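One protein chain omitted, others in place.
Here the chain labels run A, B and C in written order, and each chain numbers its own residues starting at 1.
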Amino acid sequence: MDSHAIVTGQEQHEEHEEHPAYLRHHFVTVEQQRETASFGMWLFLLTEIMFFGGLFMAYLLYRNWYYDAFVAGSNTLGIGLGTTNTAVLILSSFTMAMGVYSAETRNRKGLVTFLSLTILLGLVFLGIKSKEYHDKYVEHHIPGASFSVEDFVHPADKRDVPLAPDMAQHAQLFFFLYFAMTGMHALHMVIGISILFFLLYHAWHGAYTNGHTSTIDNFGLYWHFVDIVWIFLFPLLYLISRHPLK
Amino acid sequence: MSTIVTLPNQEEARLPKLSYLNSEYGLKSWLLTGDHKRIAMLYLISITFFFFLGGAFAGLIRLELLTPQPDLVASDTYNKLFTMHGVIMIFLFLVPSVPATVGNFVIPIMVGAKDLAFPKINLLSWYLYVAGACFLVYALLNGGVDTGWTFTTPLSTHYLNTHVITAAMGVFIAGFSSIFTGLNFIVTIHRMRCPGMTWFRLPLFCWSHYAASILMVLGTPVLAITLVLVMLERTVGIGVFDPTKGGDPLLFQHLFWFYSHPAVYIMILPGMGVISEVISTFSRKRVFGYTAVAFSSVAIAVFGFFVWAHHMFIMGVSNYSALVFSLLTMLVAVPSAIKIFNWAATLYKGSLTFETPMLYAFGFMGLFTIGGLTGVFLGSLGMDIHLTETYFIVAHFHFVMVGGMLMAYLAGVHFWWPKMTGRMYPESMSQLAAVTTFIGFILTFFPQFIVGYLGMPRRYHAYPPEFQVLNVLSTAGATVLGIGYLLPMLYMPWSLKYGKIAGSNPWQATGLEWQIQSPPLTENFVDIPVMDHEAYDYEWLAHKTEHEVTTVG
Amino acid sequence: MHISPVLWQFLVHWLTNSALFPPEASAISPYMDAFYFFLCAISAVGLIAVAILVFGFSILYRKEKSPVATQIEGSTLLEATWTIIPLALFMICFVWGALLYFRIYNPPTNAMNIYIVGKQWMWKAEHPGGQHEIDSLHIPINRPVQLTMISQDVFHSFSIPAFRVKREVIPGRYSTVWFEATATGTYHLFCTQYCGTDHSAMIGEVVAMTPDDYQKWAAGSTSGASLAQNGERLFASLGCNSCHSGEATARGPNLSQVYGSRLQLADGSTVTANDAFLREAILNPSTHVMQGYAPIMPTYQGQVSEEGLIDLVEYIKNLNSNYRIQQTLTTSQLAPGQAGASSSGTPQVNGPARAGRTAPSVPGTVNQ
Partner (left out) sequence: MSTPTEHEHHVVGPKTYGAILAALLVLTATTTGVAYLDMGVFNPIAALGIACLKAVLVILFFMHIRYSSKLMMLTVGAGFFTFIVLITMTLSDYISRNWGLW
């Protein structure tokens, strides 16, 4: 008695004359392997949605509770840098998508170019982000012992409504969530860029342009997801409580 | 329609020459394996270790509660004991118990695949489990943690100086282990089914694991981010959950229970899957109302996301919200009732035998019924006021988790033991263990319902003397229960060498896993099978067995 | 059958000293117990049904008697039956439970109010008359008693099993529960929410007394000043009276008879001024600014203990006229530097300060 006990298929594997080296032993077809990998990636992205979901929840709650503090905090963020960063990230998503396209059309040079561009844009994003973080540090807006409510109690901009000191303290919550959300996002960027370097190395040596594009596809999904997170962070943190232009 | 089943002749069975156990040797071949069966074994060993570690804490807790005075250990030690008991039992035993061992082992075979969709991620999941466990053990060895497994803020964030961050980190990492297991199962069940294996030909075990996996994938990340916030709050002290700084401690409760209530279903659903398999096999009968049982699993998973605030009825949630959550809680109880009745109906006109897995399954049905019905007590708003946070709730979730899940886990391990090892466990010894466990369990936890209605609060180190009788009963029961759990630890390893050779299908069960050799080959199937019959088709099996006999003879 | 006499003694001792059912000592208890018995009954029915099915079938269809299994697909009718019957039962439980819940958490208007402060690891009870208790609570029977509770640190939970009531005591927010004791006696008081090291020592006793005895006890254990009197003193020493003087030109709203009234807030919403609102308005004034007033009040977060806040709330609750506030102000003007109303605390009667920056106020109100 062994594994032959079960009725076997009519020689399933005969139909697939081609068995590329990258087909793992437990898959029947390349198509199955590709679909499986991308489905797995999507499920992982679902967990990411819920991971950020907790932070969004906290943000929404405290924004409603301490609206004035959140408005004041939001107005200290540099909208120029924020918008630039959004554009940079969208552009990097585009180059990533083009990278996927190059891989699918078996264009090694294109793939290498677009991966490099994606890395570059990712680094630009992180650079701008660190500039923003540095600004917050200079302004004493980093929550904790060094946090100063001065800018909120006695705002320099005359459009800002001065906050009562108790409300101004709650700006710390805004900045905490700002750092937690953008920090978590930046962490995903850093991980993404590290993987990109790895992919670039292999792409240089001709991987992914031999018809096996799953890895690039799935990394693309991850990269776009990180982009989507930012697409929501940007309006929530920077935009929705802007002062109107006078 | 009737089926005669003749059990195969045990004397003729031989161990196969080549199997996943002897395909490769050496520690490295185990620690770097991609084989779902070997990873299941790794899990089995690790969770058994943590089960007995958690059990030892439980033993100390019960011993302390033998007398009303706080005389065995200091208050802080007692708090650490129940915290570590809870954390270890939930995150290191119950959550991975059935899915990561039995599920890991049989799900790919059940769907007719050679492995899980992502073997490396499966291995990674075990390493994450071990890493998380290391953090928890580190916290334990360095003085433990005393937050309670619920990490309630602001207690955990501002008022304790134990290893909260280390423990939270451990749970965080173990959480990702569970996410990856769930992810793997969902993808495998969707993508790796063999030709002919339609959704409604899947064994119910797969359905319940599918439902549990959805909860793992969508619920666990919320716990992860919540623990990150707790760790951040402890280190930088901003006050997201601190009322004196404008935060709301109830937000923590919301986020925490958003995972931790579905986690209850993560723990129990795979157990329900085991029971479906066991009841069907030992009745030699298709599960009554297959579709109802299958969809009730999915219903539990879906409704499971809508009921979390029933842990917070007295905590100051809005009354309106409490009303809605109570109503939804009542709804989630219904699918469980459907399952119980369907299993009972499966027995009708069956041909029943009472091997150990079946005894455990009966134990499950009885204890889970009590556990489920007492859940209705707690889901009813008014009753919850009096009962919550007392020993009633302790008894309730132990009936579900230990009486339900642990019984199911033991049923599953016994049921698939011949498949995993190729050898039978000793039958009479294990039946004794099953009965001992059942008696010990009732004796341990039933008095806790009574003492709970009397008002004895949970997590109490010392208690008023009039509760002593019931507590003594409970401790006595725990001793019996402990013996019941230790017995398998003796005879299971024994059976590895001295057990009878099982043969490929000792129970005459219908699942694909029983149609291949025991223990299976590394790649499970030589050729991908084609499923040409319904799940639990005993006539197909009888026909096949007959056919085999004639061809061999 | 021979039981050792020592063991026998123990058994007798235990059994006589233990109960299997908690005493029913409040008006709600019989309702709770009735519901409990109903739930027990349906559980018993459910369990017996399952047991009969399992054991019955095990006997009828064991292999020896039934060597041949009959394959049955299922039955929609049966599925519907065991979906609908449990659902109906659970819905009854839901409605019954909800009614009970609202009964327990909705205090009657004539309830006497006692304040409870929970802290690691003790219960403090403050009666309006100024009686302070630790780990005990004296109450009269046959009279609704409402507890307004708050925690100073972590979550606690105030539980009196004999009264079948329990409510979480939350840091930073008042929670309430009420009961009406029906039998005199001493009952357990537990903290049921795990709160740290001495959680199991955070217990006490509830002494239910006849109204006469309660009067005697209250008279005998008063600390001399009622909560409202303490509150008045605190009110003056924090300088609250300088703005909340009740005069038409005052910078703060008139607090006399404010309790229970509907207030129009600066952000356009209306709220009822209850205990929770008053407490919040002292700690987070900027989110509770009344229409027509500037957000100039400093926060008192971290400066007034929960007991102090209770005193203030109790004081404002009972404030029927501003006469005494103005009296106090006049006195403090005569003797500057006294109490808290020093420096800028003196009222600027001329020129309403309706706009502008936060006026520097009492020393010590600078934020952390």
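Following the convention adopted for this analysis, contacts are C-beta pairs under 8 Å (C-beta built on N, C-alpha and C of every residue); 3 or more make two chains touch, one makes a residue touch a chain.
From a predicted model like this one, the values you see are computed outputs, not experimental measurements.
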Out of A:I49, A:V124 or A:I195, which residue would touch the omitted chain in the full complex?
A:I49
Which of B:L218, B:I314 or B:L541 touches the chain that is not shown?
B:L218
For the chain that's not shown, point to the residue among B:T48, B:T244, B:N319 or B:Q431 touching it.
B:N319
Per the whole complex, from A:E35, A:E139 or A:D160 the residue touching the absent chain is A:E35
In the full complex, which residues of chain B touch the absent chain?
190, 214, 218, 222, 250-251, 254-255, 258, 305-306, 308-309, 317-321, 324
Spell out, residue by residue, where the missing chain touches chain A.
31, 34-35, 38-39, 42-43, 45-46, 49-50, 53-54, 56-57, 60-61, 64, 79, 83, 86-87, 90-91, 93-94, 96-98, 101, 104-105, 220-221, 224-225, 227-228, 231-232, 234-236, 238-242, 244-245
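Heads up, the rule we're going with is that only the chains that are shown with their structure count from here on.
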Per-chain Cα centre nearest the global Cα centre, belonging to chain:
B
Per Cα centroids, the chain farthest from chain C:
A
How far is the middle of chain B from the middle of chain C, if each middle is the mean of its Cα atoms, in Å?
38
When the C-alpha atoms of chain A and chain C are each averaged to a single point, how far apart are the two points in Å?
45
Per-residue overlap in chain C, given as positions that touch at least 2 other chains:
284, 301
Residue numbers in chain B touching 2 or more other chains?
246
Can you list the residues on chain A that touch chain B in the complex?
1-13, 24-26, 28, 32, 35-36, 39-40, 43-44, 46-55, 57-58, 61-62, 65-66, 143-144, 169-170, 172-173, 176-177, 180
Across the complex, what residues on chain B touch chain A?
13, 16, 108, 113-119, 121, 179, 183-184, 186-187, 190-192, 194-195, 217-222, 224-226, 228-229, 232, 236-240, 245-248, 251, 254-255, 503-505, 512, 515-517, 520-521, 523-530, 532, 544, 548
Enumerate the contact residues on chain C facing chain A in the complex.
283-287, 295-299, 301, 357-358, 367-368
